[in-house]
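Only one protein chain is missing from this complex, and each of the others stays in its spot.
Entry: chain A
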């Protein structure tokens, strides 16, 4: 057992307010975040990501359940006594302190000696490439630079866990991409467990070791980006992560009969009755008829490397396909085509 759990939530629930105004922000969340991993909480606005993060940081006390840090129960430990630091979305830098004093704040509060504070601050500023800015005030820096100060400030006390609540959402696209790889690099270099919140699925897929998909205060699925993308457990996850086609059908022996009446071979796990098939657009192959499901091209969009086809099956159900553009075998609107999908690329979801 070499994998250690850094943070664990056990049946954590959080209700804000009371009576008629009560908001059930977290239902019953249990999760194990491993040491040294880049873990992402992903979900739509209002699903409880910030609430879970605040419970881990200690800014909120869960209404039920426990939070463990390296096995210790910290549910009721004040934030100042948790070796966990936060990068705030609004940065929350202290405006009256210089960059160096901001970064050294946590160490100073921990009672570290002056020389130790100074050397750690220098090292961390170096890490985020802000050596030259030590004596500036936060107001004298750009948004991207302030972001780095916020990161440095949270990293300086070498916390066991770093919490990041949508730290990149205020940055423009280019800076955002830069900071994404910067964060990745910092995480690998420091080995600190990162718990990262985002509602951007692409950001989650590219940066994380594992992702937890949340909806309405519940955890729907926890897994590697590949797991989540290729094997979504339900329609919500499949829909939230990337683009997905859904076909409703009825299990018929070893295949599924879809609305158009055609049969599709899929990997069934004992499911019966009505099921939903999830198929990624890039898994759909189209060719000339006959062969596969009969469909009509209703729209074709050339995107350089790829072409997007909007297709209609014989019963009218819509499909989107993304195929690599190759000269010679493109189709035009109105063409009748044959649609095929590898059985292994179809995900059968409970209805």
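The definition used in the following text is that contacts are C-beta pairs under 8 Å (C-beta built on N, C-alpha and C of every residue); 3 or more make two chains touch, one makes a residue touch a chain; residues count from 1.
Note that in this section contacts and distances are computed from a predicted model.
Trainee: Just go with whichever of "Spermidine/putrescine transport system permease protein PotC", "Hydrogenase maturation factor HypA", "Electron transfer flavoprotein subunit beta" or "Acyl-CoA dehydrogenase" UniProt uses as the name of the absent chain.
Mentor: This omitted chain is identified in its UniProt record as "Spermidine/putrescine transport system permease protein PotC".
Trainee: Out of A:27, A:157, A:225 or A:249, which residue would touch the omitted chain in the full complex?
Mentor: If we include the chain that is not displayed, A:157 is the one touching it.
Trainee: Touching the hidden chain in the complete assembly: which of A:86, A:120, A:221 or A:307 does that?
Mentor: Checking the options A:86, A:120, A:221 or A:307, the one contacting the hidden chain is A:86.
Trainee: Touching the hidden chain in the full complex, which residues of chain A are there? Just list them.
Mentor: Residues touching the hidden chain, for chain A, are 57-59, 78-81, 84-86, 88, 90, 92-96, 105-106, 109-110, 153-154, 157.
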